[in-house]
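Structure record follows, encoded as structure tokens.
Only a single protein chain was left out; the remaining protein chains are all shown in position.
The block that comes next holds chain A.
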Amino acid sequence: MHPFSYARPTEVTEAVHELAGPARAKFIAGGTNLLDLMKVNVEQPNRLIDINRLPLNTIDELDNGGLRLGALVTNADTAYHPLVEQRYPLLSQAILSAASAQLRNMATNGGNLFQRTRCYYFYDTAMPCNKRQMHHSDQITGTGPAGCGALGGYNRIHAILGTEASDGTVHCIATHPSDMAVALTALDATIHVTGPNGDRTVPIGNLHRLPGSEPQFDHTLRPDELVTAIELPPQGFPDHYTYLKLRDRSSYAFALVSVAVGLEMDGDVVTNARLALGGVAHKPWRKPEAEQLLIGRTATREHFQPVAEALLEGAVGYGHNTFKIDLAKRAIVRALGMAINKEKREEGE
């Protein structure tokens, strides 16, 4: 690990000020991903700002019926919080499908959103990686496009959607690894951010980005901004939901494909639908047009298939990961069935 200095502010303004300084500083909260990346020299901050003592560690009810999750509440405390379990069981299920109990006790809600891809070529500094090597100009001097180890390499875990830049070239096929972010996307959460210029909010759908020709940027926040909270809107789909996560082993593994579903039903008819996919793109994948295909329809398999086709429209496989296109379509159909039928969901069927 490269040497770094350490600071532990207790006020948000102080923390943001620290980050805006000349040092190549980073915030650390749970540290489960950052320290891992520092051990393999993918991340090399020279100053860590420990934000764990900032007052951002509560879960609060909002007047509109929503819920505000502090950025520093751990994933475990969020998933097991009674109000999250009752009103947003989709979020609980997604968080508990991720990592291990030890990691969930450390990882925070804010940090979860900004964990880096688990692409093995991103981790391996002996391999070319556009995400790792095309640095932001005010950090490390850029060396131009490095190449992508995954494109011509072993890409079983990689992206099938949204990989092309506007000119049709492909620079990065990494996926975003978070399960929590997939559920938050289906729930239409809002991210609260603060920075030197004050506070602002970002819809979850605009927080992460597609790689385009700048895969070094995972998200749209400025380098000196800090997430303070995640706001959940009142509608949490507590009656008809599921988080289906498909992976190579049944626990403690990242998703090959995951599907977050939230539905509102009137009898057998779908009146509101949300779907988001994980493991398939550089960000959680949502397509409101696909959701519209369900509205006013009876909840039957024949109406699920077109939704799956619409969500996977434009999907491209890169060899080892081509199976994900069919896997995702089948997972969507299965997840919709599970969301409607509580018994199926509890059986994990």
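Points to keep in mind about this one:
We adopt the following convention: a residue touches a chain if its C-beta (ideal position, glycine included) is under 8 Å from a C-beta of that chain, and two chains touch if they have at least 3 such contacts; residues count from 1.
Going forward, contacts and distances are computed from a predicted model.
Not every chain of the complex appears here, and the one that does not is recorded in UniProt as "(2Fe-2S)-binding protein", selected from "(2Fe-2S)-binding protein", "Ubiquinol-cytochrome c reductase iron-sulfur subunit", "RNA polymerase sigma factor" or "Phosphoesterase".
Shown as candidates are A:80, A:217 or A:323; the residue that touches the absent chain is A:80. Looking at A:1, A:62, A:269 or A:295, the residue that reaches the missing chain in the full complex is A:1. Remark: the residues of chain A touching the chain excluded from display are 1, 3-8, 13-14, 17-18, 20-25, 28, 30-32, 35-36, 38-39, 46-48, 50, 52, 76, 80, 99-103, 105-106, 196, 251-252.
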